[in-house]
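Pasting a structure below so you can have a look.
Only a portion of the chains appears, each positioned as in the full assembly.
Naming follows writing order (A and B), and every chain is counted from residue 1.
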């Protein structure tokens, strides 16, 4: 991660496009904290690529001043992987919603974790499909009424943190978009972590999720930091991650592997062997290529 | 009459090592300056079943598997039983007396039976049964009357890494077979002329040529999920890519493959991916994304028998419309069907230059036949330096700029907008799959604007006009005043060409138009050429006549006849020859061919 010498303020990460989210949407906090984290870490906007899927949350790249790809629903992670492997000097952030990441895109996250692709993945988890106007999501709580479950959700919500831990993720955190300072710190840790980092963020949808509101969260949120949780303790992390539901909502850094695995870019022999692929000269001479032909002769 | 063109068939079961026996034979012949074309008919099973490899050998490059069988190497009883009757007079049938216990007294008229006591000739056989292949190849070589050193040199290089003992054992086995055959059997009457050794050929598959093409094109990453018959590219890349700076990754599925390839190209490297029809079905959404965000990407789609899982190890040209219709909505794209092994190599280079120049997704449509058959090629025709890599209007460094804001999707005359890659200062933008304005800002959400939308759509599609102008129109091969014009696409070029020659030999004048560029299509040029045709006959390896439909939609031209094959086995020239004659005789308008020789057939117990 290259750092810039000029001073970078959060506003330097603000595009000219005002976010089109509903007033009060949790995603404002997610954006805000990310702008702060990048400015505090002094990562120049042109060295950042934010890759999203499709959803309200996935509109974020348009509001964040950096390079961006606003891709397909559920697919930010493979796009981000391709970018990172092509240019390992870039800071690559994948982002999107709970439907995008834990529904249609779930498999990509788990595989990216086991490969340890060096990206930060931020999920704006509002427990609903926002952009499509309020259907059940894989993180909707049981019995939640939505447009597609008018009598209440009957499917056990997914536990993304447990899944990430089970998949071998070395940095697993959860934040709340109502606590920007706390969230900023989680992002900073994630961005500094070399390897796949998951930051799940409870980011209330004020329009379609009338249940998991700011108030609902504020009444339940407990910070791991206040609980004396040791983020290097995998078993404790699993235990804490397991607790979800109506009583308590835990946020903070669940797990950071004290002996992190090397990221994919260090293990792929070609990528590890030199500067970013994109900076390597193209072209091969006939003489250089000759052994490839000789082998077939 | 001494044959100057013969077909050797090697038959056995999966696991018998037929492919490597074929490789040895092919390379031995190629090193002696002979030309081969080999096609392996195999089944979707790892052990057992039937493998049937046919190798055509000649002084002039054969362009198809040929029509007949001249020599048989039967690795088991069944192979002999099935194929013996197909052997032409003057031919021979070789087999291991230990595997083939029920050999007939005599073969068909004029066919020499060559039982070979492999256990006696190569005592190692009892521990290493695949040695039978080496013995039989040696014997075949003797019967073909070729000098042994071809086989010897290949065995030496193949086993070089395993040490002298292994080399000696193999060379010894081959030599024993060679000597035994020389002593006990007659040589076939052949007019094959080994060439001086400075004229050496390489033996190459289409998939290997694609890999080499990628090397030449400056590809820095190959991404694929395994799928027959595209896996050969992955295997070649995994084995050879790293040494020439190509990273090879196998993601969790084809959706990830295509999205990752787009990401990598977006970040400024050349990244290629490959798959077959079923995998491509999962890539279509992302194809549209590449079209919309104007990121170049190249995918090789190697067709196999469909529909659905279909015939995983059989050939077909059935995916034209899948690729044509990939993804919702209209977006610019390039679809190219290379016509032979050299063309596989050239096409990758060409298509990357075009995909980057016009910033669009490109699909190279191959098929199992083209991708997996082996043929001898002249190594010097593989030019890695030309045409040079042309990356189009790519901004890889801050250009100081004139202070004007960078418009990633600037509306231009050609539709092409200079493309900055992430990391370059002063060129920030978002590439969105939603409709967007010149600066990349969405015009699908609050900034809806039909006028801009229309302009952006037109900007993107305008690229197709300029792209088309760059592509060479197809050329008619053969006599202008022909009775019949055969029209094919992609991999069937060789077999059609041979059919044309065979028909000419019978006094039927035929010419030939092979379509390589599917999209954009040279509608006017093709219509112009075909307007002069007396009788248009389409030759396609599919059920529906996909090119015929495409041709008609582009030109309005309705072909006069159709020759189709969709049984999974490739066309042989004889199928086309017979088809043309039947159509000319007015017997049928649509001739469907089938490989119904007994060797192709296999009965099964009933399920219930």
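Methods note: a contact is a pair of C-beta atoms (placed from the backbone, for glycine too) under 8 Å apart; a residue touches a chain by one contact, two chains touch by 3 or more.
Worth saying up front: this structure is predicted, and the values here are computed from it rather than measured.
Summed over the entire structure file, the copies of each protein chain kind amount to A x2, B x2.
The working rule: only the chains that are shown with their structure count from here on.
Across the complex, chain B is touched by residues 17, 20, 44-47, 49, 51, 54, 59, 61-62, 65-72, 75, 77-87, 89-90, 107-108, 111, 268-271, 277-278, 280, 282-286, 288-289, 292-293, 295-297 of chain A. By the touch criterion stated above, chain B contacts chain A in their complex at residues 27, 30-31, 200-204, 208, 212, 215-216, 218, 220-221, 223, 240-242, 244-249, 251-253, 255-257, 259-271, 285-286, 289, 293, 379, 382-385, 388-389, 391, 396, 421-434, 441-442, 445-446.
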